[in-house]
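Note that one protein chain of the assembly has been removed; the remaining protein chains are unaltered in position.
So that you can tell them apart, the chains are marked A and B in the order they are listed, and the count of residues begins at 1 in each.
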């Protein structure tokens, strides 16, 4: 199930609306029904408001107690007296692992999407699209279990290799030990967001106008040239927003990170060596031992995560909205 | 510059459905040949077999022979990409690349085929737009998107794009059906000019248009819905419209069906 705003807009049939919602509700039945449905909409708004209010409230409580700098402290001792905690390491780890995930996943996802929409024979493409849909439904804890017990042991050789050839960069140096590092998290997150990025991109590619593709073909373009002239320019913003939706998922992912990462509160130059942390992972890992202040501190970090994902998702939706106007103008 | 096309025993399918059956005809160089016939008779399908666009449709396949000056388009080892480069096509609805400027649209075909110097491209773009009678209207806004033009201008832009690569043959699939009468007239004038340089094949629903622009006319018909379309006759346009040799042609032309 693809809740992302794929542009797969079904044929729009906006029903006739009365001059205003109120006017049509003259009968008791109508009044009650309108009241119920409007009430549900309002309830939804209330929940959103409550989320913002309560998270902010607990955040303020936590910040009042904090003896460290919330933004720059490299430490999470929220249960100590006095409590000291800061999100610098978490913000770094969250952003780095998600960006790695996006860099790895997006090219591959675009490749698969093109494979399904333009390259594979139809009898392969249809079932493949179906399988990708199903994979999007695999619970994240299962990715986490697989990541921790299968992927991690299989990455050691690859990391030694990276170290051999690129170790001099520092970023890709590897000191041995189980590679429960931010890079591994990035790889796992990439695998996890692959289905959603693929799905959204595929929908966009599928809608690329056939007329322009035929025009390119009739000019004597090869298949790749058709894709470059008539499919990619049309799908670019769709791919960008698909990537942002994937990024939003990666930023908030909890269990897969919690199972794979071996956390510490340092910013490690090497992405391959174990260490670091993410917002969601830190909350899951620290929750059971947290006291009152500890819980509030975790909520404060959750609020930061919330704001970041809101911004990323908002950007994605903005791009999609723009694209709709754009393609409408050329329809 | 222009070549002749010979078709013999051509049958085209969509999956298991036979769309046209056993068509044989010749198209003379530097002339306009019009295809007419009722909806669904396979004129457009046949047109698309002439530059191997038919096989782009899922399930589309072709049997028979199409030769361009004795070279078989469907022989093994022939690259459909080079076929389409040699035989240009203009579509029913104008389809300029929306993300490209007017200039880039015209230059698109050339850019695919290698690197040209800017001055060479400029020359070809100007020559093609002039050839499509569009130069005077767009010369001041070559860098604006092609989608900003009117429908008739867009269609002439597509013609300019097609002739920029100097094809041997130009196929036109109902090029005026989405246009108003004035734009249609402009395109028809253009076709008469272009036939000096190209072999032109045009599919049209409009019999007056066929009579106005074409030298030869081919009439297609189908026995019943679901049956494959067939070529009924092909002859000089004058003859088809005055004294056709088959009764069905006369019935169609005089408006008794279709």
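Please note the rule applied: a residue touches a chain if its C-beta (ideal position, glycine included) is under 8 Å from a C-beta of that chain, and two chains touch if they have at least 3 such contacts.
Rule of thumb we're sticking to: contacts and distances are computed from a predicted model.
Novice: Please identify the absent chain by the protein name in its UniProt record; candidates are "Molybdopterin-dependent oxidoreductase", "Fe-S cluster assembly ATPase SufC", "Cytochrome b" or "Phosphate transport system permease protein PstA".
Specialist: From the listed options "Molybdopterin-dependent oxidoreductase", "Fe-S cluster assembly ATPase SufC", "Cytochrome b" or "Phosphate transport system permease protein PstA", the omitted chain resolves to "Phosphate transport system permease protein PstA".
Novice: For the full complex, which residue in A:38, A:122, A:210 or A:322 touches the chain that was left out?
Specialist: Going through A:38, A:122, A:210 or A:322 one by one, A:38 is the residue touching the chain not shown.
Novice: Among A:82, A:139 or A:175, single out the residue that touches the unshown chain.
Specialist: Only one of A:82, A:139 or A:175 touches the chain omitted from view, namely A:139.
Novice: Which residue from B:5, B:50 or B:112 sits in contact with the chain not drawn here?
Specialist: Hidden-chain contact among the options goes to B:112.
Novice: Out of B:77, B:181 or B:255, which touches the unshown chain?
Specialist: With B:77, B:181 or B:255 as choices, the missing chain is touched by B:77.
Novice: Across the whole complex, list the residues on chain B that are touched by the chain not included here.
Specialist: Its contact residues with the unshown chain are 1, 3, 68-69, 71, 73, 75-79, 82-83, 85-86, 112-113, 166, 168.
Novice: Hey, which chain A residues sit against the chain that's not shown?
Specialist: Missing-chain contacts on chain A: residues 1, 3-5, 10-18, 20-21, 24-25, 27, 29-30, 32-34, 36-45, 47-48, 50-51, 54-55, 57-58, 107-112, 114-115, 119, 133-135, 137-146, 148-151, 154-158, 160-161, 191, 194, 198, 222-225, 227, 248, 251-255, 258-259, 280, 283-284, 287, 292, 295-296, 298-299, 302-303, 305-306, 309-310, 312-314, 317.
Quick note on the criterion: only the chains that are shown with their structure count from here on.
Novice: In whole angstrom, what separates the CA-based centres of chain A and chain B?
Specialist: 48
Novice: Over in the complex, which chain B residues touch chain A? Could you list them?
Specialist: 51, 53, 56, 58, 81-86, 88-89, 91, 93, 95-100, 108-109, 112-113, 147, 158, 161-162, 165
Novice: With touch defined as at the start, can you tell me which chain A residues reach chain B in the complex?
Specialist: Within the complex, chain A touches chain B at residues 122, 209, 211-212, 214-222, 225, 229-230, 233-234, 329-330.
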